[in-house]
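What follows is a single structure, and I will ask about it in a moment.
Every protein chain except one is present and positioned as in the full complex.
Order as written gives the chain letters A, B and C; numbering starts at 1 within each chain.
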Amino acid sequence: MFTPHTDAERKEMLTALGLNSIEELFSDVPQQFRFPALDLPKGMNEMFVREYVEGFSQANISTKEFICFLGAGAYDHYIPSAVDSILRRGEFFTAYTPYQPEISQGTLQTIFEFQTLICNLTSLEASNASHYDGATAAAEACITAYSHFHGKRKKILLSSAINPQYREVVHTYLSGIQDIAIETILDDQNSLPDPFAIEGSIDENTALVMVQYPDFFGRIYDFSNLIEKSHQKGALVCLIVNPIALGLLKTPGEMGADIAVGEGQPLGIPLSFGGPYLGFIAARKELVRKLSGRLVGETVDKDGKRGYVLTLTAREQHIRREKATSNICSNQGLMALAATVYMSLLGKTGMRQVSNLCYQNAHYAAQKIAQLDGFKVLTPEPFFHEIVIQCPTSVEHINHHLLEEGILGGYALESVYPDLKNCMLLAFTEKTNKEVIDVLCDILKESDHD
Amino acid sequence: MFTPHTDAERKEMLTALGLNSIEELFSDVPQQFRFPALDLPKGMNEMFVREYVEGFSQANISTKEFICFLGAGAYDHYIPSAVDSILRRGEFFTAYTPYQPEISQGTLQTIFEFQTLICNLTSLEASNASHYDGATAAAEACITAYSHFHGKRKKILLSSAINPQYREVVHTYLSGIQDIAIETILDDQNSLPDPFAIEGSIDENTALVMVQYPDFFGRIYDFSNLIEKSHQKGALVCLIVNPIALGLLKTPGEMGADIAVGEGQPLGIPLSFGGPYLGFIAARKELVRKLSGRLVGETVDKDGKRGYVLTLTAREQHIRREKATSNICSNQGLMALAATVYMSLLGKTGMRQVSNLCYQNAHYAAQKIAQLDGFKVLTPEPFFHEIVIQCPTSVEHINHHLLEEGILGGYALESVYPDLKNCMLLAFTEKTNKEVIDVLCDILKESDHD
Amino acid sequence: MTEPTIYELSSPDRTGFLFQEPNVPASPLPKDLLRDDLPFPEMSEIDVIRHFTRLSQLNYCIDVGFYPLGSCTMKYNPRINEEMARLPGFAMSHPLQPIETVQGNLALMYQLQEWLKEVSGFVGITLQPAAGAHGEFVGGLIMRAYHRSRNDLKRTKVLVPDSAHGTNPATSSMSGFDVINVPSDERGNIDLEKLKEICDDCVAGLMLTNPNTLGLFEEHLKEVIDIIHQKGGLVYGDGANFNALLGIIKPGEIGFDIMHFNLHKTFSTPHGGGGPGSGPVAVAAPLIDFLPSPVVGIVEAGDEETPPLYGFINPTQSIGRMKAFYGHFGVLVRAFTYIAMQGADGLRNIAENAVLNANYLKHLLGDTYSIPFNRNCMHEFVAEGFWDDAPGVHALDVAKRMMDYGVHPPTNYFPLIVKEALMIEPTETESKQELEKFADIMKKIAQEAHSDPELLHNAPHNTPLGRLDEVKAAKELVLCCWIPPEE
Partner (left out) sequence: MTEPTIYELSSPDRTGFLFQEPNVPASPLPKDLLRDDLPFPEMSEIDVIRHFTRLSQLNYCIDVGFYPLGSCTMKYNPRINEEMARLPGFAMSHPLQPIETVQGNLALMYQLQEWLKEVSGFVGITLQPAAGAHGEFVGGLIMRAYHRSRNDLKRTKVLVPDSAHGTNPATSSMSGFDVINVPSDERGNIDLEKLKEICDDCVAGLMLTNPNTLGLFEEHLKEVIDIIHQKGGLVYGDGANFNALLGIIKPGEIGFDIMHFNLHKTFSTPHGGGGPGSGPVAVAAPLIDFLPSPVVGIVEAGDEETPPLYGFINPTQSIGRMKAFYGHFGVLVRAFTYIAMQGADGLRNIAENAVLNANYLKHLLGDTYSIPFNRNCMHEFVAEGFWDDAPGVHALDVAKRMMDYGVHPPTNYFPLIVKEALMIEPTETESKQELEKFADIMKKIAQEAHSDPELLHNAPHNTPLGRLDEVKAAKELVLCCWIPPEE
């Protein structure tokens, strides 16, 4: 299927090559391994495969029919239909990396605009063209910091209020670097880990201090002091940010951070069971040569017309090979396009609006839940759009209840923070409005009674 | 919504016009009628409107989840996904009639290719750019014939085996022409009307003889003799055809017909509760100046490059006004594109295959149903992909049963052919394969017993 | 590079879609009823996608830029409309399903009927017509049926202003009437005196476009209507220009008897390269029973607990069926979505901004182009595409030159009553900046018309093709790219 050749054409081609059969082309393949049988189901045409694949999709419950209070790194935002209509354009989705700028200005200018939006969102000066996801972007930021100090500073400090999956990925990514030390101070005094607990560990050996904002529990802090202290010790600071929060909140740049990374999924990218998403990395301009991934820069063509090219490619694997800043090649081009279209559509007004809706809905919910018998809101003010609530029974029990009423309940924290028994992390967006929150609270109230 | 103006801009524009308010622009509107209140619900944003409109769609049962044996003028064929991916291109769907050929070659060449495919499908020489639907195309063919004879022949003969809706539309369309007579000979001897019953009425006053092929009951006949007889009397003959059937079957041109019209919906156009569909009209070249609607012709540009333009526009309303062949202006451009993509994809092989699948499935079903106690297949051989079956109980009763099992049963004929009590018209396509037909038969068998 | 045709791209035995083999026992085909060869092209899926993608790139469209085609209301087509029309519940429902299984479709149609009646001030409506012209035809036949029902058989004439769109006279004659032209006066209105003169009791009705095709609101609207009514005629409103009137006036209230909508203009459904349109027709009370059958209605009233049952109703004196099934349902879904988003305020906002845009653009061009009937316009205006001091330059040249600047030309040579007409309708979805850019282009072209007329005569220069030879097309009449040679 999808091969246009007719038998006659194949024959003509073979004849031109002086061959009798296609098999002869594979004589270099060791005979005993050649042409193995493949135990796969028989191929289907499009009509049947559609039915077959739809069968899988229908075996899921989705946020189309269920209300979703799950967050913890992926958020159920509304995606304007204009976004996908651009993504469906063959000129975008069937092109590859813009190696040939003369016939790739569409992709190049889009990336350039993406970089600009990310810089303006974070108040930093240089953004790359995208990274795999928020977690890997965070890991790359650690490598950036490590190599910024030429490997001479060997400590990476991670706040324990960083998404645990992100911390895991940082550990995995850095596991090839022998002498690096990753520290996460777990402060078990408090029910929710203290993001400032790492402060005491910042020293002259620290390459990077990394915190999350809003943190994994939804809390927001002004990290300006922490950043200043880090800088006093010569360390760099990276904030892991939620881009929707930055519609309203003080930015990494405003706080003095050196690097900001994050997950761009909330910017018009479907949940899609976890991917493909969109990592972004922005930094102060001094760090640009240490950044991973592609960068697009403005220039002119031979007639002086404005245009864009991939630039500083000497950092990258295809030029620099084993000395590259990262091995990344394909990144998340189409997802960066989605985010660029989304941010362009919303613009200044819309970004503030969606940010405010998330904030307001979360605060309303927190107030209502706090009044429910047996429930406690652990996330203190100020917070953005996620809260931790402690439930009177197990999260599993409650979620089961919610599911029966068409609601996907929160994320059970106990699996990753064993101290947080019966705690769930709830996320709110512009889709979880008053009516929906009221329903949630009604069910929570009932679920206590059985 | 969708108006870009900001208040500041509006003000600037008004100032430029020397006005204080937009209201002043409407001073020509009689005051007592000006600015009426509109009693409409408050506007919603995209997120809410999606939910709202989806609510309506979910209140339907559709052929996505139900098996469909309904035909009778609209058929449930599989639509390759490539078709819609082309239709979604803004360059096609947000353009209008190609009045400016220099920047409309995409639309023009597509129509030109559509015309070619329709001509080759029907074996006729001239096709228009599309008409509203099969029924209106049939009506326009009557007008073409009437005006071909300069109104001197006043009789239009319609076979009673033509889709009753089509006959109704012909009557309505021609109701403005005072002296025309439309005859449908109903031959009540036979259970299914005889398409040749009109034969005796063909005379020197007959402008057009119109038959359907396959007819409304699925039957297929060689109309060559009828056509010859009509020609002997100087009358024109028009066949209403199903384009899928012509993948296999003898063509209007091969039988000697002068005009062929039909419903193009089976060619890659969604059922969509009856529209938008696609009428097509093809004719012998001599009739081209009497055809309704747009025509695209090949030409060259000023440098001799091949190109396409709207041609013979002097037949049309915008030039010819009250003397035009028809008043049609907008036709079914996007639907013609869909059909062109569909026919291009399937090509010679695929068109034959889909035609054969319909035929084979229908014949298998006819054989099985004929064996069921109490059921009778009224459609005799040869037939294409629809059959009339007589049921032991009311069609409503049986369809109710089928519906409970996830099947949309056939069309109840009694409402339009009162003699055909307990008769339903069943349609078969490439989607109604053996398994599905077996299920149908099982349920039919059971439905008899209660 | 010219794009090859599908036949030129064809190669024997190729196919772009693979069907399964039948899984039923084979039945013999009817030997005498089989066609000879099927002369169809043979392409793979990639060939087809590439061909039509490349073809698409030869088109100009709203999604690429300004498209001020007068009388066509080329406004932005919201993307959400496209999503809604494609929902499987809509797109995959068969028109002959039992009504119980399509209550969603019927409820939507019913609601749309109510909304359209509300915005237009009429009491009856049909969604059946496939386009504006089809709606006009319905209107013409309703006029006819109405008079006949009253045994008033002498009414053989329909009055049509000289500024009318070609479909108006064409419709009138298709409906069996003689067409009588009504001239315009020097302010672009119907010439009242002439109208009184012409109008007698043989007049079945008047087809009136308001705002008219000059973009002007008829200043004696009420008088015009009264004159016709006094003679027993009906007034048909061509609603192609209804975009200017949303929330501004309800035509049914001021006395129109019939009006068609163009959903593909006023209500943002895409034009599709020339359709599908949708042309619902609304009528005043005395005409309700003549509407084409069927219309959507409530067939079983609902109550607190159960919603009503929607179904089809055949008007008692119906002119009959105008097309198969019930109208361009997919287009209705789009228009419905649009109206639901706008609400009352949004609709009026549309009209206001459409009219503001037209007046602003007219203002910007007023010094450079001569604008006959120069008073406040509604949603569009007509300029003249020639200058006495630039002999030999025609509206066509101006239009063709615009393409070089990346904008679509206005409608030209229509309405017929303006010499070298350039009919400009910006619509409300264009921004002030876009209008100013366009005005600058038009002014530049006016300069070029004087300084370098050849530039215009040979235009366009930057398009995929240059001017095409229409005479050759009509003379040689090649209507197909490939027809099998006769043996």
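Here is the rule we use: a contact is a pair of C-beta atoms (placed from the backbone, for glycine too) under 8 Å apart; a residue touches a chain by one contact, two chains touch by 3 or more.
Fair warning: this is a prediction, and the values are worked out from it, not measured in the lab.
> Among the chains present, which touch the one that was left out?
Those shown chains that the absent chain touches are A, B, C.
> Which one, A:Leu192, A:Leu208 or A:Met343, makes contact with the chain that was left out?
Considering the complete complex, A:Met343 is the one touching the chain left out.
> Go through chain B and note every residue touching the omitted chain.
1-4, 6-9, 45-48, 80-82, 85, 90
> Can you list where chain C touches the absent chain?
1, 11, 14, 44-47, 49-50, 53-54, 57, 62-65, 76, 78-79, 406, 429-433
Criterion: only the chains that are shown with their structure count from here on.
> Ranking chain pairs by how many C-beta pairs touch, which one is first?
B-C
> Could you put a whole-Å number on the gap between the CA centroids of chain B and chain C?
Comparing mean C-alpha positions, chain C is 20 Å from chain B.
> Once you find the CA centre of chain A and the CA centre of chain C, what distance in Å lies between them?
About 46 Å, centre to centre.
> Just give me the whole-number Å value for how far the CA centre of chain A lies from that of chain B.
48
> Counting only residues that touch at least two other chains, what does the list for chain B look like?
Residues 46, 50, 80, 85, 88-90, 430 of chain B each touch two or more of the other chains.
> So which bits of chain C are touching at least two other chains?
Counting only residues that touch two or more other chains, chain C contributes 13-14, 17-20, 43, 45, 49, 53, 78, 80, 82-83.
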